[in-house]
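A quick write-up on the structure given underneath.
Just one protein chain is left out here, and the rest sit where they should.
The letters A and B name the chains in turn, as written, and every chain counts its residues from 1.
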Amino acid sequence: MSKIHVTTSVNGDPTEFLCEADETLLDALRDRLGMTGSKEGCGTGDCGACSVTVDGRLVCSCLMLGAEAEGREIGTIEGMAEGDTLHPLQRKFIEHAALQCGICTPGLLVAAKSLLEKHPDPTEEEARYWLAGNLCRCTGYDKIIRAVMDAAQEMREAS
Amino acid sequence: MALDDKQQYQTREFKVVGTRVKRPDGVDKVTGKARFGADMSAPGMLIARVLRSPHAHARINSIDTSAAEALPGVHAVVTRADFNEITDDDFTADILDNCMAGDKALYDGHAVAAVAANSPAVAKAALKLIKVDYDLLPHVTDVDAAMAKDAPVLHEGRTNESVPDGMSPNVLARYEFGHGDIEAGLAKADRVIERTYKTEATHQGYIEPHACLASMGPDGQADLWCCTQGHYMVRNTCATIMGLEQGQLRVTASEIGGGFGGKTTVFLEPVALALSKKTGRPVKMVMSRSEVLRATGPTASSSIDVRIGMTKDGRITAAFAELRYQGGAYPGSPVEFGSMSAFAPYDLENVKTVGWDVVTNRPKQAAYRAPGAPMAAYAVESAIDELAKGFDLDPLAVRLKNAAREGTKASYGPTFPAIGLEATLRAAKDHPHWTAPLGENQGRGVACGFWFNFGGDTCVTLNITPDGTVTVSEGNPDIGGSRASMSMMAAEELGIPYEQVRTIVADTGSLGQNEVTDGSRVTFAVGLATIEAARAAKREMCKRAAMVWGIEEDAVKWEDGAAHPAGENAGKHPPMTLKDIAAVASNTGGPIAGHHEANPEGAGVSFATHMVDTEVDPDTGAVKILRYTVFQDAGKAVHPDYVEGQFQGGAVQGIGWALNEEYIYGDDGVLQNAGFLDYRIPVASDLPMIDTVILEIPNPGHPYGVRGVGETSIVPPLAAVSNSVSEAAGVRLTQLPMSPPKVLSALHSK
Partner (left out) sequence: MQYLAPTTVEEAVSALASHSGDCRILAGGTDLLVRMRSDMADPDAVVDLKRIDAMKQITPEDGGWRIGAAVSGAEMGEHADLVADWPGVVEATNLIGSTQIQGRCTMAGNLCNASPAADSVPAMVAAGAVARVVGPDGTRVVPVEEIPTAPGRTSLEKGELVDAIILPERGARGGDAYLRFIPRTEMDIAVVGCGVSLTLDDDGTCTAARVALGAVAPTVIVVPEAADALIGTKVDDAALDALSAACSAAAKPIDDKRGTVDFRVHVAGVLAKRAAVIAKKRAGGAA
């Protein structure tokens, strides 16, 4: 079976790749496009390390076929900073020591960004539930939640 | 040079240590640039996949790989026949057997063959073409069942001489610790309780599955990239298995996506090397999550009997525990550590522990954060709590009354120097959490925990660059911010800003032997070596200044990042900063560096007290964690954020162990929950903030007073949560996890 040609947009860049029909978007990003910022922790949608946005909607890229990306706009961790300016969430994650090993960090940042786009002023509980699909085994989530809440406040004050 | 270079702790004012600087790996990790195990590729690489036993226990009669080998795109298949047998090293022979089964598959998920192919799809297809002829054997997965005389036997003839005759061959070793006379002590008690506790196996649950990229040539040289807690260990183990010289195998550690002890051994690396050797191509291997859960080390499950006597005023008169741990299919469950640590927090006249190391048809256990201690603490701290509450005594006061302190002869032998248990207990008693009101169906639990902490082989090299910046090379993968901590200690010692130092984790070709990142050893041992390397560099820099000034070396002292003339006789010379000296290094004898190699003793034991409030839903048995506070002695918190992070992370892993994490085996011995859906680690919405109180009782064995902090935090939570839930539910729970069906059943049995 020949590969599928997919034309899509990744972080605003027009992008094409070839993939197998049963290949996930995560595999296409990592293995076809060399974008290894999205991580595979489970491959079954249980850990959130592969979180990306598709047409602005937060999804697990391991639960989507690469072929489904045709014509969509994909957003990944690699597109979060603007040039050499970190996104406020990225900065707050560093300031609050909200990462230890860092494997869950890309997915958490993509998910947290999506949270703040939809709920600029989340309660702690809303943040915890929104991020419940992003497993972190190092931190116990405390510093992650603090970083998200602090970034939310800064982004509200800046807007 | 007038330097105080004692390795013992001395009081000092810190400038960098104790601040909350930004980590050097931060930007890479928040932008997706950091390269973890699976993020590396090599030109021409092949992809390998592993075929695993679907049976819990089976004899492997034959493996037919011919159809797989004939599949286009397949470059090689390996089985155990492709490895040389190891006859003189049981420890490594077991590791090899775990990486690739020999004549028996010993657990569901045990590797039996591996394929390297030009794509993942071909490798996967090839696995289906391998025919393994199995004879199924009876299996056993429960520790108590495995000790029964008629239990299915995993190995014959591996029993240690410590085991009395007549026991099942699955019992491989017996350990005993303690002092005094248990029966005499119990006779003095006002009440003696005897309880049995059980805990299920849990997995370290790191989010990054194991991954590696191996390249081995016919010249006997090899390179390996992998996620590991110890690339020197990987080198040495793989060299033994592959018959390589250690110096010919260079291992580079990737960023590591969590380990918690689970990445202190090898699973894929020898297989990848064997496939690379056979194909002449680089070979990449990445585990799936189900492979991680089925075939990498969970911790032991346990069954523990405790007998403790207490007077009505709360003094423990005697304490006994018998601990049975199964560590999977090979010897080496952490029951020895469990037996040593069980009663370590207490000053006891009469104490004894007996531990049994048992094998079952489960994956080979690997270290998990304070290996063996959490289950032992769970049993002991549950029993003490029950006794205290039975006498209507304050559980913190009872623990204070019996607390180990400086001079206490520990249950496992040594006499403690200055330790911090009492400080954590007093801090807990004084904390507002202790007196906060509780509502209906709510309970509060406390428990103490202990961990030894280790030193181990360590090398650090510190280089001064020509422009006067400092690079530190260490050999321990950074799992909790240790690159930042090393830079901080180097900056502190040199008297320069943190930003002037960058620490890297060097490959195995760059430094001498380094023990694995384990035992909470890195901030202590690598920190000590970093400080000593900085001191060596300072000595050299003082020598260079002396040369420039034309005075004696010992007339120069190092202060605030610069060489100064020491005393009036040294003459009046303007100080030379580190940058000044670096600039003239080439003309004063060449580049400047300091290095230190050691196996430091004096790691300094660590204690913690945890306090937790829970609420139990009386209709469903669901448990909610309402509030959690960790009190722990850090010796000296080098980077307080990372110390808090260790406290919080350990506490939450312990909460998972206490409430919902468990290995669930079916009657067929197959793991039923090999995924994050049903292996239920805590999610963000399960938890409150985890409050932390850092105590600093300096470790006499470290120049800055540092103690390891990483592991102790997982020791108390099992018992603390259980004590809290037992109070909230009004009934004592004695089995983990306290999943809702168990709690509801206990509520109904009231």
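Operating definition for what follows: a contact is a pair of C-beta atoms (placed from the backbone, for glycine too) under 8 Å apart; a residue touches a chain by one contact, two chains touch by 3 or more.
Values in this document were obtained by computation on a predicted structure and should not be read as measured data.
Undergrad: Who does the absent chain touch among those shown?
TA: A, B
Undergrad: Just to verify: which one of A:15, A:114 or A:139 makes contact with the chain not shown?
TA: Result: among the candidates, A:114 touches the missing chain.
Undergrad: Provide the residue numbers of subunit B that touch the chain removed from this figure.
TA: Residues of subunit B in contact with the hidden chain: 288, 290, 619-622, 659-660, 664, 672-673, 675-678, 680, 682-683, 685-686, 739-741, 744-745.
Undergrad: Would you write out the residues of subunit A that touch the absent chain, in ascending order?
TA: Within subunit A, the residues touching the omitted chain are 1, 4, 20-22, 24, 43-46, 48, 51, 54, 57-60, 62-65, 67-68, 70, 111, 114-115, 129-134.
Methods note: only the chains that are shown with their structure count from here on.
Undergrad: Determine the centre-to-centre distance between subunit A and subunit B, using the mean Cα coordinates as centres, and give it in whole Å.
TA: Taking the average C-alpha coordinate of subunit A and of subunit B, the gap between them is 29 Å.
Undergrad: Can you list the residues on subunit A that touch subunit B in the complex?
TA: Checking each residue of subunit A against subunit B gives 20, 22, 27, 30, 34-44, 46-47, 49, 76-78, 80-81, 86, 90, 93-97, 99-106, 109, 125, 127-129, 131-146.
Undergrad: In their shared complex, at which residues does subunit B touch subunit A?
TA: 20, 22-23, 25-36, 38-39, 41, 120-121, 204-209, 255-260, 286, 288-289, 479-481, 639, 641-642, 644-645, 648-649, 651-653, 675-677, 681-685, 687, 689-690
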